[in-house]
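As you look at this complex, bear in mind that one protein chain is not there, while each of the others sits in place.
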Amino acid sequence: MKLTTRELTLCAVLTAMALALSYLESFFPLSLAIPIPGIKLGLANIVTLFALYALGPGQALMILLARCLLGAVFAGNMSALIFSVLGGVTAMVVMILLSRCGRLSIYGVSVGGAAAHSCGQVAAAVLTLGNTAPIYYLPVLLGVSLFTGALTGLIAACLFRALAHTALMKG
Amino acid sequence: MKYRARSFAALSLALMLSACGSSQPETLSILAMDTAMTFSVYGDDADTVLSDASLEVRRLDALLSRTNPESAVTHLNAGDQIQVGEEVCGLIAAAQEYSAATEGAFDITLAPVSTAWGFTTDSYQVPSQEELDALLAHVGMEHIHLTEDTATLDPGTQIDLGAIAKGYASDQLGALFQRSGVERGWVSLGGNVLAWGSRPDGDPWEVGIQDPAHPDESSALVCSLFLQDAFAVTSGSYQRYFEQDGKRYHHILDPKTGAPAESGLVSVTVVADYAPGNGTMCDALSTALFVMGEEDALSFWRSGTYDFELVLVTEDGRVLVTEGLADRYAPAEGSTYVFETVS
Partner (left out) sequence: MSLKPSPKLHPVGWDLLVVIAVVILAVSVGIGLLGTSESGPLTAVISADGQPEERVVLSSLTEPEERVLHSGGYTLHLVLSADGVEMTTSDCPTQECVHTGKITRSGQSIVCLPARVIVTLEGGAPASGPDVVIG
């Protein structure tokens, strides 16, 4: 994949934004309302969605991996990396497939991604703990992902509308 | 960074399992103090608490066992001049108190008599009256001389803390649970139960009392008690016995005769709220009240010397429940016993 300077810059900015959103999210701990480890709004998914449509799957994946790696480095816990990577990549794969089929709106893709993210995280938990106990959280996580997915879809849709007539989208 | 990563992993593990930990207990069964013990603990630290509990019970076993050649009690019985320590002395002092309160129905100096019957060695025999009389001369709490941390026995006197050690162990486990912040769980130490907190659904623990008529069937019960933060201890003639020439000899000996107590009771259960020392009390009283028999046991209960409740099972098939338990028990399904509430 050959990137133009413009694209590379955009990727860097989006990665920074995704990291900022992850940080912002920590001020609204959803886990206080629903006491389940790993539960969160998934605001960084907005960036993934945007990158997927605006830049393409390859770039979106690069942003995702950079975000996971840098996030783990900044937070100082590398063991969280497997959770975010497995969750993020599963979500990415599902979103690529769903967006390819062309019939779904950004909402459908976002909800599918959020649900896939939950599955990926639970799989990571099962793998690292060597215990199937985390599967008990899956139904609740999936239910919550309907709402968080719709929310990130809504924000991403707003973003596209706002940017529709800017130079950014017109290339 | 490595440390943080590890602590994060530990934390997330604890979080992941916490929801299960609160509804599913960790259990551990061990053999100690000549009996099978089970500990069941709910909560995140259950594993640590279980291993601490098992260590504590083994420590007490090594300290108090009459059969362990290195225990403080063995040295004491051998006439050695050793400092047995405050813990053993405190336990002997408690035994003296319960012996005095029950007018000698509880007596830890019965050890040589119990050995003569073979109850400590499993080689059962019926000793002659002369033999028993000779041994009984050395029985009696006045043969123990106690200071704060030393104890000495008159020649010929031996002690066995077996009738109080498991109760003391349950007290120690209660203290451990409190220290460790255990919210709920139970321990069963061969006839001694500590019901800690409540069941996960908020109901009290259901503690079954074994049917003395069917001691080997774990599902044969007299009744169930519904207990929360309480000790319950059962002494029964069915727990250890042997038969010779068609006659049954059980292990609860009457200090006055040196022979198995014939009090008309087959099982005595003493129940008390959780408080430090109450486990020991229940254990001592269950033995003493068995020896005393129905009438004396009930008047002892009425005297209010100690705060406890009783379930007595008689030879003629009656079950007497004291009024403090009236709304905390349920006869077993299909039970043929006749239940009476006593006040």
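We call the chains A and B, going by the order they appear; numbering starts again at 1 in every chain.
What we mean here is this: a residue touches a chain if its C-beta (ideal position, glycine included) is under 8 Å from a C-beta of that chain, and two chains touch if they have at least 3 such contacts.
Computed from a prediction, not measured in an experiment: that's the story for all the values here.
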item: Touching residue (missing chain; options A:Ala16, A:Leu30, A:Ala66 or A:Leu104); value: A:Leu104
item: Residue among B:Leu63, B:Val233, B:Ala272 or B:Ala297 touching the omitted chain; value: B:Val233
item: Touching residues on chain B - with respect to the absent chain; value: 20, 23-24, 27, 29-31, 34-36, 38, 40, 122, 186, 188, 191-193, 195, 199, 205-210, 212, 215-219, 221, 224, 232-234, 236, 238-239, 267, 269
item: Missing-chain contacts mapped onto chain A; value: 4, 6-7, 10, 53-56, 98-99, 102-109, 111-112, 115, 135-136, 138-140, 142-143, 145-146, 157, 160-161, 164, 169-171
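One rule holds for everything that comes next: only the chains that are shown with their structure count from here on.
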item: Distance from the mean Cα position of chain B to that of chain A, given in whole angstrom; value: 59
